[in-house]
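The complex appears here minus one protein chain, its other protein chains still in place.
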Amino acid sequence: MALLETRGLTASYGDFQALFGVDIMVGSGETIAIIGANGAGKTTLMRSISGVLANAPASILYRDEPIGALPAPDILARGIAMVPEGRKLFPSLNVEENLLVGNYGRKIDGPWTLESIFALFPILKERRNNPATALSGGQQQMVAIGRGLMSNPALLLCDEISLGLAPVVVRDIYGAFPLIRETGASIVIVEQDIAQALKVADRVYCMMEGRVTLSGRTADLSRADIHKAYFGTDHHELA
Amino acid sequence: MNWLDTILQGVLLGGLYALFAAGLSLVFGIMRLVNLAHGDLIVLAAFLILILVTTLGLDPFVAALIAMPLMFAIGWGLQYFLLNRTLGKDILPPLLVTFGLSIVIQNGLLEGFSADSRRVFAGSLESASVNLGPVTAGIMPLMTFFSAVAVIVCLNQLIYRTSVGRAFRATSDDPVTAGLMGIRPQRIFAMATGLAMVVVTIAALYLGTRANFDPTSGPARLIYAFEAVIIGGLGSLWGTLAGGIILGVAQTVGAAINPEWQILAGHLAFLAVLLFKPRGLFPRAVD
Amino acid sequence: MARGLLGAPPILGGMGLAILELDGVSKKFGALTVAEQISFAVGEGEALGIIGPNGAGKSTLFNLITGNIPADSGSIRFLGSDVTRTPPMARCLSGMGRTFQIPQPFEKLTVFENLLVAGAFGSRRREAEVSDRCAEILVDTGLIDQANVLAGSLSLLQRKRLELARALATEPKLLLLDEIAGGLTEGECRSLVATIRAIHARGVAVIWIEHVLHALNSVVERLLVLHFGKVIGIGKPEDIMASRDVREIYLGIEI
Amino acid sequence: MTMAIPSFTVETRTRASTLSAVAVVALLLLAFAAPFIVARGVIQDLFFILTMLVLAQNWNLLAGYAGLISVGQQVFVGFGAYTMFGCVILFGVDPVVAILIAGVFSVALAIPTAFFTFRLYGPYFAIGTWVVAEVVRLLLAQWKALGGGTGTSLPREATRDMMGVGAMRDLFGMKASEAGDALTYWLALILAVATIGFIYGLLRSKQGLGLAAVRDNEQAARALGVDARRMKTLVYLATAFMTGIAGALIYVQKARISPDAAFSVTDWTAYVIFIVVIGGIGTIEGPILGVIIFFLLQNLLADYGSWYLLMLGLLGIAIMLLAPRGLWGLFSERTGIQLFPVRRVLKGGPLNLTHRGGTHG
Partner (left out) sequence: APAIAQDAAIKLGYVSPQTGPLAAFGEADKFVIDSFLATTKSMGLNYEVVVKDSQSNPNRAAEVAKELIVTDEVNLILVASTPETTNPVATTCEAEEMPCISTVAPWQPWFIGQQGNPGDPGSWKPFNFAYHFFWGLEDVIAVFTNMWAQIETNKKVGGLFPNDGDGNAWGDKVVGFPPVLERMGYGLIDPGRYQNMTDDFSAQINAFKSGQCEIITGVVIPPDFTTFWNQAKQQGFAPKIASIGKALLFPQTVEALGNAGHNLSSEVWWTPSHPFKSSLTGESTAQVADAFTKATNRPWTQPIGFAHALFELAVDAMKRAGDPTDGDAVAEAIAATKLDTLVGPIAWDGKGLPPFAAKNIAKTPLVGGQWRLKDGGGYDLVITDNKTAPNIPVGGKMEAIA
């Protein structure tokens, strides 16, 4: 059964249209990767699903309910959490408080508690009383993910979580994904690093200029397909 | 002896300023909202207390207790329906809207209550005083000061110890991301302003019992409230208390030298603090 | 090997004169040391890469070089003169161009006007003299379509390109790039590398902070590794990449 | 990498702006002739409009273009006015000369003020400027020779024998008070035209572009070689000069001064902010539109006492909520018309360049 579905989703900033009829589907317990060039509209898609941008109600269905027009807090209350692009930690709050704020709107029992997040990222327990801004970029990304998990979401949206991270940190962060999947949550990741994306995702959507240009199971896609979907040209023409 | 008294009176006056400023500080700290109508809202609350006292024959303190939830509702509504729409990076829209609001409240009160000056009577408390060895202090000023301290302690507990307080601070940093955490910034802001109005009611109680007020007496003290907030540093409530006391003491000391210098001395103290600490005494790490 | 590379400062990789020399530069934020006795030099027309874990102090090092943050101690020389106490603006005017890791566009100006500001002020010329060059830079950096669009409406990566374009418009002798390749697709990355190579080929010295190593290594002649505010290695990319410290601390390859 | 690029051109002029240039010249000729055409009452209304316009344009330059939101501009109105009174009463200087001296003194006051307030940002700056204005007011209220807190009046002879009044009486057969009105009106007109000309010239210059950059992001501007501090200081001093002159001129016409009146935050700053914001901040057209609306409102409603002020407050709120860029902003967004364009639009080249920019600000 589809946990989340978008149907002909469109989105605009003022008179500039960023999404043109996007259809994607996320199954229960599935991990999806969304890839695409800069400005393709990936972040816009995430913002639409998470309720930061308002859309037509029926263009986004969650457990078969239309949620397109709901504001962000209502979306969270239904079980969709987001790790936003650029971490967006709260600088006035320390690490622990940043994590605690994550379940402000949704206090349900589940696998994720302060303790289990500290178990997932032990370094955060050490730095729990530091202001979030005093952490390194990687640690901040861990806080952002932990904060997203605190509400025990059924669906976790992650926008470019490896951006600007040292390779060792990227490895650590992606190392946490199997544990998250084990809890039964579905995950959508937006990722530029195709290799990384292909490694963790069950299925991939590729976007270009506000449209989905390719989708399929990771195993079935060739690099050439992906290139074509990315640029609308063949790999060789580019060089 | 005399100097001791001057300092004491200054500190107590500082309590009054801190009380005027505490609500402002809360709103300023959480929403970066420069509320020019704050003084008029204090006067509005004073009129509310006055109505309760005169029509129901209540004790002013009881009246203030009843006025608190009413003012909370007014603050909540004001923020939710009006001020929320002005928030953003630019400080000008809230500045202008609250200036408009200030004019509206003043003239609305003028239409409703005429320009007469009014008082709220606190009975014999008004002239009561205690002897503290070499100096005497009025009961009302002492109560004002301790109310200011109590308000600040409570607000601090709320902001730094509760989940609502965390939501306040998070929303203050970044309302959009706070929304992703399930926080409804609109309501959080409304609640903050509501709370500020509760503090405003307390300030109104002491304003109304201390001296006459009329619909236009709001703005006169607004500048002191702002000074207290800024001396303390944006978002620091204890700083606001310190700011109030610095202002109060500067004024009484200035007046002791020559009454011509009273208000000037307060302003000069403010400028001196900013000269050395452009972000106030206790600035927040991030702005 | 790290030892050997950390010999007496300043260390100059290639030949020629040093355009930038740092000598014992240190900086603390409260108890946190973000730069400790940093000494190195960059030759005229050289390209130097900087890598290091998150929070190592790379961006802070840039801020020290450009003067956005004053150094606690040590000295910085640029084009032969001491600029340790010089404000950022003057350093820019003498030929330092930089990008910010978190892009800082002028949001209410158009992309083209953003460049005009950089061109007219950064190279002290009249607007009319620089407008053609600014347009060319927009073409080079792929922003020409957005020329008359408000910078505030750009996406994150478009903003990063604008950072680069603006830095170029100041006609720098030394270009400081802070993580401009992150989040690019392969093709975009390749064209970015080509752009930077072209700039470098014109004789502009480049210092580039980047986590995307293959892009970095295809441009720079030397790599500098920063860890907890200290230089723990500097040298040829292939040597650095092979070093044990770097593999462990940065790449996370267990040995 | 670099290829041959078809040439680009940069444009700021629009058709509306060319038309408006023509209209402005015609309007100016008419305005200069006004004292011979219309009644004295109209001249006084125009004087009010022009002086408020000068104040509004200056505040707009400060807040809308330099990002310096000051609520203390009344300090220059008051200081300019007091300087003029001091010169006239204590030293017998001709009021017209005293007006210029007032401008110079305002700049002299602005230098230490800038030194202090420029250390502050955002709301701190706003409140800081207000307190500075209060301090100057309180200090001048101690100056007994000019009446202290009571205030003082300009001697009747001073305005009557003002430079040019005699000549106008002889030439045009005007009464002294009429000639005085016409003279102050012309001065106000010259001042308003000079102010707008100066601001427009500044904005179209390289410095104006730098100013916009500083307002948007000071740190980045500095890093690109813009001397943010110098630029803001220059703007601040220029507005102090023009505001001081306007203040002196206003009080030549009022002939009576007191500290509370001359340093009134409501009259000289709050209403000015109101004018700028309802018209549209960050545009030259905005304050012009704003001052006209403000004048009409005042004339239509002022006799309703507190209801007038109440309406004014509500209107300010409504405009801020419904048209945050002001009425001119609203109009300009709908129609794309700009009378004083400053946006540099890149045209030509190989690509069809889209235009998605609004007005500055």
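Should a chain be cited, it is by its letter among A, B, C and D, assigned in written order, with residues numbered from 1 in that chain.
In this section, a residue touches a chain if its C-beta (ideal position, glycine included) is under 8 Å from a C-beta of that chain, and two chains touch if they have at least 3 such contacts.
Everything quoted here is computed from the prediction, not taken from an experiment.
A.B. asks: Going by the touch rule at the top, give the shown chains the omitted chain contacts.
C.D. replies: Every shown chain touched by the left-out chain: B, D.
A.B. asks: Check the options B:56, B:153, B:176 or B:220 and report the residue that touches the missing chain.
C.D. replies: In the full complex, the listed residue that touches the missing chain is B:220.
A.B. asks: Going by the contact rule already stated, which one of D:154, D:174 or D:273 would touch the omitted chain in the full complex?
C.D. replies: The missing chain is touched by D:154.
A.B. asks: Determine which one of B:52, B:110, B:159 or B:199 touches the chain that has been left out.
C.D. replies: That would be B:110, which touches the missing chain.
A.B. asks: Specify the residue from the set D:34, D:255, D:292 or D:330 that touches the hidden chain.
C.D. replies: Checking the options D:34, D:255, D:292 or D:330, the one contacting the hidden chain is D:255.
A.B. asks: So which bits of subunit D touch the chain we can't see?
C.D. replies: 39-41, 44, 48, 88-90, 138, 141-142, 144-156, 158-159, 177, 180, 254-256, 258, 260-261, 264, 266-267, 302-303, 305-306, 309
A.B. asks: For review purposes, identify every residue of subunit B that touches the missing chain, sorted by number.
C.D. replies: Counting only subunit B, the missing chain is touched by 2, 5-6, 9-10, 13, 16-17, 107, 110, 114-119, 121, 126-129, 136-141, 210-214, 216-217, 220-221, 224, 248, 251-252, 255-256, 258-260, 262-263.
Here is the rule we go by: only the chains that are shown with their structure count from here on.
A.B. asks: Among the remaining chains, which ones contact both subunit B and subunit C?
C.D. replies: Joint contacts, listed by label: A, D.
A.B. asks: State the chain with the largest centre-to-centre distance from subunit C, centres being mean CA positions.
C.D. replies: Between subunit C and the rest, the longest centre separation is with B.
A.B. asks: Between B-D and A-C, name the chain pair that shares the greater number of C-beta pairs in contact.
C.D. replies: Pair with more contacting C-beta pairs, B-D versus A-C: B-D.
A.B. asks: On a C-alpha centroid basis, what's the spacing between subunit A and subunit D, in Å?
C.D. replies: The mean C-alpha positions of subunit A and subunit D differ by 50 Å.
A.B. asks: Would you mind pulling out the distance in Å between where the CA atoms of subunit C average out and where those of subunit D do?
C.D. replies: 43
A.B. asks: Touching two or more other chains, which residues of subunit C qualify?
C.D. replies: Only 153 qualify.
A.B. asks: Going by the contact rule already set, what residues in subunit A reach two or more other chains?
C.D. replies: Correct list: 16.
A.B. asks: State the interface residues of subunit D toward subunit B in the complex, per the touch definition above.
C.D. replies: Contact set of subunit D toward subunit B: 63, 69, 71, 116, 119-124, 126-128, 130-132, 134-135, 138-139, 142, 270, 273-274, 277, 281, 306-307, 309-310, 312-317, 320-321, 324.
A.B. asks: Please name which positions on subunit A make contact with subunit C in the complex.
C.D. replies: 13-14, 16, 35-39, 43, 85-86, 134-140, 160, 163-169, 171-172, 192, 194, 227, 230-231, 238-239
A.B. asks: Going by the contact rule at the top, pick out the subunit B residues touching subunit A in the complex.
C.D. replies: So the residues of subunit B touching subunit A come out as 163, 166-167, 169-170, 172-174, 176-184, 284-286.
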